[in-house]
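This is the structure I have questions about; it appears just below.
A single protein chain has been omitted; all remaining protein chains appear in their positions.
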Amino acid sequence: MSLLEIDAIDAYYGESHIIRELSMDVEEGEICALLGRNGAGKTTTLRCIAGATPPDVRQGAIRFKGNDITSVPAEDVSVKGISLVPEERRIFPNLSVAENLHLAEVVNNKSNTWGRSLSFGRTGMSTEEVYDQFPRLDERKDQRAGTLSGGEQQMLAIARALKQNTDLMLLDEPYEGLAPKIIEDVEDAVKRISDAGTTILLVEQNAAAAIKLADRAYVIDQGQIVFDGSADELRDDTETRERYLGV
Amino acid sequence: MSEEDANPNAKDANPSSSEALVGSDLFGRWEQLRGREGTVVGLTAIFVAVFPWLFARAPVVSDFLQGYQSLATLILIWGIFAIGFDLLLGYTGLLSFGHAAFWGGAAYASGIVAKNISGDPIVMVVSGTLFAILLAWLLGFLSLRRGGIYFSILTLAFAQMMYFMAASPLAFLTNGENGLTGVDVGNLFGVIHLEADIPSIGGMLLGTWLYAFVGFIFVAAVAVAYRILNSPYGMVFRAIRENEQRAEFVGLNVWRYKLMAFIISGAFAGIAGSLFTIHGAYVPLQSLFWTESGDIVVMTVLGGAGSMFGPVLGVGVYLYIENIVSTVQALTIPFTDIVLIKDFGFYWHLLLGIVFVAVVWVVPDGLWGIIGRVRTFVSDRMGGER
Amino acid sequence: MARDTKPLNRRDVLKATGVAGLAGLAGCTGGGGGDGDGNGGGDGEDYPSLGNYPIEGDTATFGFNVPQSGPYASEGEDELRAYQLAVKHLNEGGGWVDSQFDDLSGDGVVGYTIDYVDGDTATDADQARQSASGMIQRDNAIMISGGSSSAVAIAVQGLCQNEKVMFMACLTHSNDTTGKDCVRYSFREMFNAYMTGQALAPVVKEAYGEGLKFYQLYADYSWGQTQQASMNQFMTDVAGWEQVESVATPLGTTDYSTYLSEAQSSGADVLILNHYGLDGANSIQQAVDAGINEDMEIIVPLYNRPMAEAAGGAIENVYGTLAWDSQIDNAPSKEFTEAFQSEYDRVPSGPAQVAYAQTLQYAAAVERAGTFYPPEVIKQLEDYEYDNIGMGSEVMRGCDHQAQRDVPVVKGLPGSEQESGKYYEIVNITSRDDLGYACDAGPAAECELGSYE
Amino acid sequence: MSILSDIILILLNGLQQGAIYVLLAVGLSIILGTLKFVNFAHGALYLIGTYAGVFIALNISLSNGKLFEWGFTTFGLDLGFFAALVLVPILVFVVGLLMERFVARPFYDRPDTDQILVTFGLAIVVQELFRILFGSNSLPFDQPETILSFGSFAGIPVSGPVALPIVGNFPQWRLYVIGITAVLVALVYIMVEYTDFGLVVRAGTRDAEMVRLLGIKITRPYIVVFGIGAALAGVAGVVGGPLNVVNPTIGTNILVPAFLTVVIGGVGSIAGAVVGGIVFGLTTAALVSLAPAWSQVGLYAIAAIVLLTRPQGILGDEEVAP
């Protein structure tokens, strides 16, 4: 059984039919890349998995650890162990770095009643561990997150996901708008997370960077999977690359 | 209410009816007719002509309705106000909470003109309306800079400013709290005393010259409003309501159209406010208070914002409940003496509030929308039998 | 306005169709009274039709337009009780009809049974006019009475003048009602702001002494303005006091703390709060909370019951005037209080007495005139002298339709001594001789009554 | 009267008038800011709070209304003011929860105008219900003589005047109004700034979906926000009720100034509501001193000017995305 199974889903934004009978699997422990040009349906796929609405999934099923999560609300999907690091990071600019991180563990905090109570044994990374991983965030923990640089914000978004109780991390365009040097830092972070046992589904437009990290890759175009194989296979398949990813 | 039964077919502002029901039978021809401007105005005129008789003097019907002449006049006056208000709320999608400024402002302006310059009814209407137009231009120019709730609050703030100005700093003009008394309304065309009854059959139908005067202006207001809705403006107003940004991006100067909607709406309020002064020969200070703005909102929405006659229906229902149902002492089962609710009239405002909430909640197109649906249902049935 | 000219009286039709209309909405029940004994009529021959005259059928309808919602509803309800009592006495005898009004028989008025309709003014001039015009046009009321505010009374009496229907003003205290806004068809039993100043001055002078300084706050509308002007005039002229300052408080003020603070530090000895009703309850309550009553004496020119109820103990030792009170010790007052109490089991308020008196006064004038034809009734009321309603010997002056009468001056009781219907003690009844003004002076100078027809 | 005492009086009077507006505006503002819900029935919550306060604190005598007709001539629990101060917020909190569930929630996705209309209608219904039950005349809501009295402890006297330096006598209760407001607003501020609950609310105001993606069921804190906003309006009714007469129109009468307070201060921030209320109160007090006849006109003019020149309100900057 794969960790995540997507079985022929159709998803719509309002009346726009974005995802068409898309099927894919993510195996436990791997880094799986989902590639495609913009507008191809990558972000929509991630949002379907994370339970965000819109889009709404009208056909097919999404299973996580064998359980159907197709129409489970976002907050419950998160609690089940899927965390989304969304496009453009979506950190909370008006909160401090520490508050941003704390927010991710509010749900795990037994003293509050706002989230769903948890029966999972495992909780996310502790704050100390996170700061160990991302020392820059430690330095800036009292700063308002809106004042961080783009790379720092991306680190914060990833760190926030780590603080959740994550088995599957959905990374949506983590390199977008970052300088090459910073991209390397993010790559390192992703590798570390993967090495620590978290499964990662990585969405990127920057195919090269993604293939470098990934074990396996899917290519999506017009809401459908057009390539499915190992990262190496994709690397060798020039035609697919140029047709669906390049120009 | 039977005054509405008189014209359930004098219809919507939307002439290009989506139901293309064209047949050679009578019903089909009727459907064709009802959209036409002349038909609408004609039916309105017929309605205006028989309304006071049905309401206040007809055997059985008026005994049942308990209507009276001056309320009939008042319903038409508020009806003009509501038609204008609906141009703004229903068609352009702007909720003003300060239309008392135009209604009351025009009422005061025409009253002050009557006291100091001329009591000629036409001069009063013209001066009150001009004042309302100028005021609407100014307040619209300022308020339309903000959208949504901020627009509503701005209009409210401006209208309240007018109220407090009339209450005290301008009391030398407005007579403050006591209201503007001693308004002498002159004769129409110098000869017709408005308070007098119309002789012969005209009097039997219309009652007073005042009603005839108001009724004439009401029909004219319906004709003008109907024409505006069928002019480029009507289309642009609805376009702004539907999708303001798109309207801007097809090259329309949305801001100026909104301002025009505001001014036109203010002008209707002004006509109505001036007639209100002529009707009562008196201007209450409350005519500027924000509850008056609230009343016109309630009336319009109750009847059905975004339709031509819905707001007039809303006015009728509101004023009927306020003035007639409120005096009913016991609600009884028809034709018996069994009392269902004692002191029924005492609950009139509560009743109105509940009906209003229900309308907003369940039928956003108001009572008129309900009538429309019943009509569609019936016409579908009739169509189905063919 | 259009008159109902069809032969069948609409109210009769109404009764015939039952208390309920088809949808059950039309169940308008009036007071008592059937169709009368059929002996009336007769008086339509001599006079042209005017307003709602002549009356069709055997029943004459009065319209009682009182606040039934809004802040003065309790006062309005008490007025309505008095009106209902008056109608009952007119038709069946009892109360002053038997004891004080020789003109009245207790068997209807000039052969007509009296019926009534009531309406709600909500203390809103606009709504009051709508209500009154319904009574006039639909119910063919021959006389309207009511009011619990000057703006309402002025608005309605203007309408009545236009409609040629008589208006017997109940509680209205503004100078304007019988001053610049006076009309031929309206009569006022209640005294006005001007007379309040005259009535209070000698009393407070005696209570507090001469040579004091006073500070006024007044509601910034016509009643408040005229009230503060007359207080200034009479406190200065009669009591020999000196005004420090007079400050307007805008309409709609609910928080007087800033005004009161300034009054407090002005060095004045007396604070006059020219606020009526709930405004008055607010300002006096706030004045007491601020401890002003510790350093200054407070005067409230005009009391009413809702205000006293709302202000509670704050009115302790505060002087003011009052329309009438059940504690007044004379025969008519006692008789009215007894009649009212036996009917309703409660103590009548001042406005109730005015309402009752005005209704009987009108009916008596109709009897004297022998007709409901309004100009004749008006002529019977103008300059009529009477001494039968418990306020001494009075005259209803012809030049401005203002009753010349005594004015009771009262002092508020402490909260602990207050009980339902009893909030003040009577300290003086200032005589009519010490009050009033000539027809060419004071408010009357501005009055033009208008035509009879 | 010296200029100094003038100024102090304007400050004190302005603060205490502003205090009531602050209590109303904080609730109105956080509901508007977090839930994007325009609540024209907020005044009705104030009304409910005031009447509940009268009912709990006192034993009043009624003289009209249906309750009176049904035989309730005297009415109330007579538990004292402190009990009202504690119980009313709880009661109105519950009313707020019900209102959120049954009125606000169906309208979250509908336009502003529909929200305004339905809550405006609801305000009419509530006002009329109170008018019908309690009558339309005013109830006396006396200021408490003392607060915190229980058992043998007589309590702290709060009514009547207190002598202040420079300005002389000042109504003591009004100082308590300022104090109670300050304490409550501080509590709410602490709750919003320093608790997990507040963190969720602040984050949710900015990006509710992201909060949900973090596993937090955002609707629960939102409902609580609505309840807290309502409870504050209820408290305003209890502490503000004794300052004025109590009748069924007080709810609608206070709504307009409360809304102006919100927009002056800036929607969505507690600090904005506080600043808005203080500015509104001080402006009123100052205008009343300087130009009484124009004070109301001036107040609305100032509100309009703020709306036109600074639509985000005085403290609205915080809420503008970087």
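By letter and in written order, the chains are A, B, C and D; residue numbering begins at 1 in each of them.
Following the convention adopted for this analysis, contacts are C-beta pairs under 8 Å (C-beta built on N, C-alpha and C of every residue); 3 or more make two chains touch, one makes a residue touch a chain.
What we mean here is this: contacts and distances are computed from a predicted model.
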Legend entry - Protein that the absent chain corresponds to, by UniProt name, given "NADH-ubiquinone/plastoquinone oxidoreductase chain 3", "F(420)H(2) dehydrogenase subunit H", "Methyltransferase domain-containing protein" or "Probable branched-chain amino acid transport ATP-binding protein LivG": "Probable branched-chain amino acid transport ATP-binding protein LivG"
Legend entry - Partners of the unshown chain among those that are drawn: A, B
Inset, instruction - Would you mind spotting which of A:106, A:207 or A:225 touches the chain that isn't drawn? - result: A:207
Legend entry - Options B:58, B:124, B:254 or B:357, residue touching the unrepresented chain: B:254
Legend entry - Chain not shown: contacting residue from B:235, B:333 or B:374: B:235
Legend entry - Absent chain, residues of chain B that touch it: 16, 18, 20, 37, 224, 227-228, 230-236, 238-239, 242-243, 245-254, 256-257, 260, 264
Inset, instruction - Go through chain A and note every residue touching the omitted chain. - result: 13-18, 20, 37-40, 87, 173, 176-177, 204-212, 222, 235, 241-242, 245-247
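As a working rule, only the chains that are shown with their structure count from here on.
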Legend entry - Topological distance between chain A and chain C, in contact steps: 2
Legend entry - Far-end chain from chain B, centres as C-alpha averages: A
Inset, instruction - Using mean Cα positions, find the chain sitting nearest the overall protein centre. - result: D
Legend entry - Highest C-beta pair count, chain pair: B-C
Legend entry - Approximate Å spacing (C-alpha centroids) for the pair chain B, chain D: 35
Legend entry - Distance between the centres, which are taken as Cα means, of chain B and chain A, whole angstrom: 57
Inset, instruction - Note the residues in chain B that touch 2 or more other chains, in rising order. - result: 164, 167-168, 346, 349
Legend entry - Residues of chain D defined as touching chain C within the complex: 1, 5, 9-10, 13, 16-17, 61, 63-64, 131, 135-140, 142-143, 159-162, 167-174, 243-247, 249, 253, 284-285, 288-289, 292-293, 295-296
Inset, instruction - Over in the complex, which chain C residues touch chain D? Could you list them? - result: 69-75, 77, 220, 247-255, 257-259, 261-262, 264-266, 278, 281-282, 285-286, 289-292, 294-295, 306, 309-313, 420
Legend entry - For the chain D and chain A complex, residues of the former touching the latter: 196-197, 199-200, 202-203, 206-207, 209-218, 220-221, 318, 321-322
